[in-house]
Every structure is written in C-alpha cells, then in structure tokens.
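Only one protein chain is missing; all other protein chains are in place.
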Amino acid sequence: MNRISKLLFATFSMAVATGALAEPITIATDATFPPFESVDGSGKLVGYDVELAQAVCDAAKLDCKIINAAWDGMIPGLISNKYDALISQLTVTQARRKILAFSDVYDHPVFRFVAHKGANLTISPEGLKGKVIAVQTGTPMDAYVTKNYTQSTIKRYDSGSAPYLELSSGRADVHMSYQAQITHSFLKGDSGKDFELVGPLFTGKDAPEFGEGVAIAINQKNATLLKQINEGLGEVRDSGKLDALNRKYFGAQ
Amino acid sequence: MLSDYISSVLSAGWITFQLALTSLALAVVLGLAGALCKRSEHRALRVLAEIYTTLVRGIPDLVLMLLMFYSLPALLNQWIGAAGGRYNVDPSPFLSGALTLGVIFGAYMTETFRGALEGIPQGQLEAAQAYGLGRVKTLRSIILPQMVRLALPGFTNNWLVLVKATALVSLIGLQDIMFRAKGAAEATGKPFTFYLLAGGFYLLIAVLSLTLVGWLGRRYSQGVRELAR
Partner (left out) sequence: MNWDVIYDNLDLYAQGLQLTLLLTVVALGISFFLALALAVARNAANPWLRHSVAAYTLVFRGTPLLIQLFLIYYGLAQFDLLRGSVLWVWLSNPLFCVLLAFILNTTAYTTEIFAGGLRHLPPGEIEAARAYGMTPWTLLRRIMLPAMLTRTLSLYGNETIMMLHATSLASTVTLMEITGVARNITLNHYIQFEPYVTAGALYLGLTMVLVVAFRFAQQRWASYLQPRRG
C-alpha cells in the first residue's frame, strides 16, 4: 500500500512537472469556426486565426503551440492559466474586459442572420416571435438574442458548426453568426445552397453585446505576454501580412 | 474529401484505444488499493475508501469529468497562486482524460475487487498461513489466481463501460475518435455516416473484448467445480 501510493505520487508529480516546465506559449482556439479556425480532413488546424497567431508569434519571437480546445473551457481556462492566450474571433466586450486582457483589435466583424431561402422572415423581435434561433453558447450573438429576442426559442450549441446542422435539418429557423463565417463556411458549400443572409448588418456600434472588435485574449496578470503579442501584432500589421491574410481568405476588401 | 475525413476519424481510434488502456491501468491500481483499504483494520482507511466510492458512483461520469478537467485544476491553480507559486497545473487533455477515467473506474474496480476478495474462502488463507507461506507467496499463488476468476465478470463489465466512457472525453476537447467524428459530421453535414463509423469502432472493441475475456475466463476456471444443473 505504501509502495503503491509512493509510485502514484511520483508519477503524478512527474506529470505535473513536465506540464509546468514546458516553455512554449499555449494558444487555444475553438476550431469549429471555419474559415477562421477549423480542423481539415487530415486533422490539422487551419484557418485565418491559426495563421495569424503563427505570424504574430514568429514576429514576437515566441515559441507558440496552437491547440484546439473545447469552447466550454476556453475563457475559464485562460483565467486559471491552463492556456496562455486565446485566439478564436473573440469579441472584446465590457463584460469580458473585466476578467480578461485583450491585445489590440485586429478585425471588426459584421454579424448577420442566416435563414432558408424563401422563409420570408422579418428579422425583429416581433417577426421572430415563436421561432427557433440557434446560436453558439457564450458568444456575443448569444448575449444579443437572449437579451432582445425574448419571445423566440433560443437554442444554444457548444460548437460553432453545430447550428448549421440544425438549420439544415429545419430544427432551427434562423442562426446568427459572423457574416464572413456564414458566407465562407456554409453558404458556399453544398448544405448551404438553399440558405441566404437575411436581416440587417450588425456591428459593434449597434449593441453593446457586439463589442469593439476581435482581439487575442491574454490573462490579466500576464502583462509581459500582452506586450509581446501587441508588438508581434503591430509588426504583422505594418509588414502587410495582415492585409495579405485578409486577401487570401476573403478576397480583395 | 469525405475519404480524408474517414481516415482521420479511424486513425483517432488508436488514441481512444490508448486512452482506454491507460485509464484501465490506473483504475486497476486504484481498485486494488481501494479494495485493500475497504478490508483494512484501520477505520480511517475504510472511511476514506467509502467516501471515494460513494462520491464517484453517485455522480455522473460527464460531471465528474468536467469537475476533474475544469474545476480541480482551477482550484489547484488558485491555491498555488495564492501561495505565491509560479507552477501551473496544466495536464494535457490525454493525461486529464486518463486520470479522470482512471479515478472514476478505480471506484468501480474497488467494488469488483472487494467482492472478489470476499469470495475467497477464509479457510484457504488460514491453510496457507498454517503451511508457512509468506504474504507475498500467498498473494501470488492463492489470492491472485482466485481473485482473477472471481473478479472477471465485474472487471469485464467495467472495461466495456470504460471503453464507452472514453467517448465523453471528446466533450472536454481530447481529439479521440468521437471528437474527430463530431468535427467531420459538422464540417461535411453528414452526421449519420461519421457517428455510425465511430459506433462501429466501439462495437468492434466490445466484441473483441468479450471474446478475449471468454477465453481468459475458461482458462482461469480450470479445476472449479460448477454446481450440477
């Protein structure tokens, strides 16, 4: 009994030590959000944010490991130092600023609804009364519809791609997400050919839930890393790499 | 493109298998320890083991996994931070998953092994002592072989449940076969195909395990007289 417990303790401490002494910066992303972050057919992480993170790390001379993490645990994971940084089209909001530190903003997304062609839905709290709205849980879209569309049924999913399955199957009437993501990951594919963007364009100016743009999130206590990431980001912007990325993924702006 | 996804899903089966085996090893170690604690003379050990098995068997696997993957490291890091340490408890999802599953199924194995130990006739242990067999020899030649036979049904059951529980680890981000299947399902819009594929993998392991265990059971039951039917 003594020997077994000693062995267990030794194994556990080794595991903890190897985990703690590893030097690379762990950047987590929720890879269910193409074209920004997703897993391709061979299991590799690809996407706009993935390439951007790599570029920022190279510019800041940081040794980064970009990993796919469950959305559930990303923000709490950053707070409890499980991850060093997050890049996942994270919108900067007042609520999040209270608990996270953000790098400089690198993009200003547009939010939009998507629905079946010919559904003729009026996008407003009255128009969507009794309808089913699908959103990814814990996102600005979730916060916005929860607050404003109280007469609709809101279904929340823990990944960015699951709502599209529900749209296709007809279990959800509309889905709200980033316009670029809807267009490039869904409307351009087979499953999305009967769907279209509907309703007004929302940006950060339209509601506080939509925040101030997207940035890389870092633990509030890690001022050094924040500085390094901002420096790297600045360099990526100045060198034109950011524009090149935008062109690669979204065509000429 | 579909075939790419299929091969990446299947190759993750190896990770699932490794996870299951690692967890099993930990579960067996914890199970033996727990069973011995439950039968020990020291009340503190008995109570500790009882708390362990009650907690684990009273809370769903998914919630236990969420507790061990998110809550426990968060708590530990909070304490370490408060104590001023720079350390970071940050196990990989694989390690976390294996630890969690090992701890969960260690509790079930504790019950299995305890039942098996109780099934060994006391008379045999007394006879071994009378013959002067040392503790280790008694363990090796008398206790262990019989324990294997008696524990086998419960052990098999726990193993099968463990293999299936590995699917839950995908929910905390471990890229096992279930995780890949989910990703492929969402990316291609063909959930039925990929979940069926993943299901087939688990079924295969179940059938193989049952066959192997059947053989093991017959081997270790030689010499046991069954009641006439």
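A and B are the chain letters, set down in written order, and residue numbers restart from 1 in every chain.
FYI, a contact is a pair of C-beta atoms (placed from the backbone, for glycine too) under 8 Å apart; a residue touches a chain by one contact, two chains touch by 3 or more.
Since the structure is predicted, the reported quantities are computational estimates derived from the model, not experimental observations.
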item: Neighbouring displayed chains - absent chain, whole complex; value: A, B
item: Per the touch definition above, residue among A:P34, A:G47 or A:G73 touching the missing chain; value: A:G73
item: Residue among B:A25, B:V47 or B:L62 touching the omitted chain; value: B:L62
item: Residues in chain A touching the chain absent from view; value: 71-73, 75-76, 79-80, 99, 137-138, 155-158, 165, 168-171
item: On chain B, residues whose C-beta touches the chain left out of the figure; value: 54-55, 57-64, 66-67, 70-71, 74-75, 160, 164-168, 170-171, 178, 181-182, 185, 189-193, 195-196, 198-199, 202-203, 206-207
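Heads up, the rule we're going with is that only the chains that are shown with their structure count from here on.
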item: Geometric centre distance via CA averages, chain B-chain A, whole Å; value: 34
item: Chain B residues within the chain A interface of the complex; value: 1, 4-5, 8, 11-12, 29, 32-33, 36-37, 69-70, 73-74, 77-78, 81, 87-92, 95, 171-173, 175, 180, 182-187, 189, 191
item: In the complex with chain B, residue positions of chain A that touch it; value: 1, 4-5, 8, 15-16, 19-20, 26, 31-32, 34, 38-43, 68-70, 72-73, 76-77, 79-82, 159, 161-162, 164-165, 168, 189-191
